[in-house]
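Accompanying notes for the structure given below.
Chains shown are a subset, placed as in the full complex.
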Amino acid sequence: MKLNSNLKVGKNYKETSIIDVNSIKIGGKKLTIIAGPCSVESKEQINDISKNVKRSGASILRGGAFKPRTSPYSFQGLELEGLNLLKEAKKNTNLPIVSEIMSVSMIEKFIEDVDIIQVGARNMQNFDLLKELGKTKKPILLKRGFSATIEEFLNSAEYIMSGGNENIILCERGIRTFEPFTRNTLDISSIPIIKKLSHLPIIVDPSHASGISSLVEPLSLASISAGADGLIIEVHNDPKNALCDGEQSLNINEFDELVKKVKLVANAVNREV
Amino acid sequence: MKLNSNLKVGKNYKETSIIDVNSIKIGGKKLTIIAGPCSVESKEQINDISKNVKRSGASILRGGAFKPRTSPYSFQGLELEGLNLLKEAKKNTNLPIVSEIMSVSMIEKFIEDVDIIQVGARNMQNFDLLKELGKTKKPILLKRGFSATIEEFLNSAEYIMSGGNENIILCERGIRTFEPFTRNTLDISSIPIIKKLSHLPIIVDPSHASGISSLVEPLSLASISAGADGLIIEVHNDPKNALCDGEQSLNINEFDELVKKVKLVANAVNREV
């Protein structure tokens, strides 16, 4: 396996990085489970979901406030109101929150409001955004572009790292292939490869990788077996009426079942939840 | 999930198929581990490997006698001599054997000599071969073409099934994508999808999927977690000097370690080795 070993994200830099998010450690023996809805939709929705995913074992809450949609006419998220509702859910549950940023102009606001700033797949090579985030110290969840090679993915992390921000969590979320059954094809191999090539933690998003809720469990278990440091799962209290991505969201009970099974597999590979 | 439900390979036909190969059951709670070299190279090689993989827990021996190589000038296998050496290894170890067929004219010989006839990825849509194999009762290991959709894969199984031969074991072995790190991209999602759409057992070949021996373990564990019914693993007693695919072959010790870890993960998902 290649990759320029002088990269700061490369293995020679440090053996393993552990990212600290409000005392939650990402990248150690303990797996990190992030859960929440695709989009924050209302106070009731986000409070209900956050309370439930916490009880089931999630340690971080996800929720989209600004949504990158293919069409300008699709629901674009609750935007600033969404961030406010997330903050309220955090106050109620004490769960740190992660949300996706889409604009350099929002960086200050996100630093104040969220605990981890997510860079989505479509912005993985928005180098302007990466450079600006590199000047902060905020933990960044960097998703792999859906047609980025592993080498390009790590180089995008390097854009952030080279600016001085070493708090990076990578996220595999599927790549674009010819197979039409799934929304994307989860590149399960990227997990052990990235663990070899870099010192950064890597988590997996089986919800976007598959686009099908019934595949979330097998892909989650597979990811943990392959060495992933955690999962980010879409959970909704009413998937059928979700404003986006309902068909890939688990409901509250399914998520609870999932965490139980993840624990069993985690133990089998010497990890814990 | 779609797929013509009138297909014999489809779920409405039977709940689950278990394929019996010399009393070894493929598709039940117990996982099937097939192991052996890419190519049969010599009496010593195949005997040494077969004895060792059996001790580690393999229940079926694989070995290539006729090799489908991209170039006509590459090593094409020991051919008939390879089959003879496999039969001898079977006699010594009592392991059933599986080997790849490349020609309709060899069907009778293969029926006599091997226990499972493998149809390789490049022949997945060689419909002439599939139809002829459909007229036999021999167990068939059908590998997914490296750019076949799941729907095409199941339709190729249907070619065999519709001829009257229901003894089919499917094998996911990676698909061709843009990612250059791995030889192919293991489509881990195909496992639960195929378990939903069909009643046939499906095993995984992590050796060809990745082309990198260090990835065989994480991909094996991931496959079992995702619901695969078994594994087919390339094992060589001297990978560095293998006549083909040495860089993706485990050595004897690595295979032994692998089986131990597979057992732990299998138990976590309510399977056994």
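Read from first to last, the chains carry the letters A and B; within each, the first residue is number 1.
One rule holds in what follows: a contact is a pair of C-beta atoms (placed from the backbone, for glycine too) under 8 Å apart; a residue touches a chain by one contact, two chains touch by 3 or more.
The shown structure was predicted, so the numbers you read here are calculated from the model rather than taken from an experiment.
Of the identical chains making up the complex, 2 are displayed, while the complete assembly in this file numbers 4 copies.
Everything that follows uses one rule, which is that only the chains that are shown with their structure count from here on.
Rounded to whole angstrom, the centroid-to-centroid distance between chain A and chain B, based on C-alpha atoms, equals 34 Å. Across the complex, chain B is touched by residues 1, 147, 149-151, 175, 177-182, 185-193, 196, 209-210, 212, 214-215, 218-219, 221-227, 261, 264-265, 267-269 of chain A.
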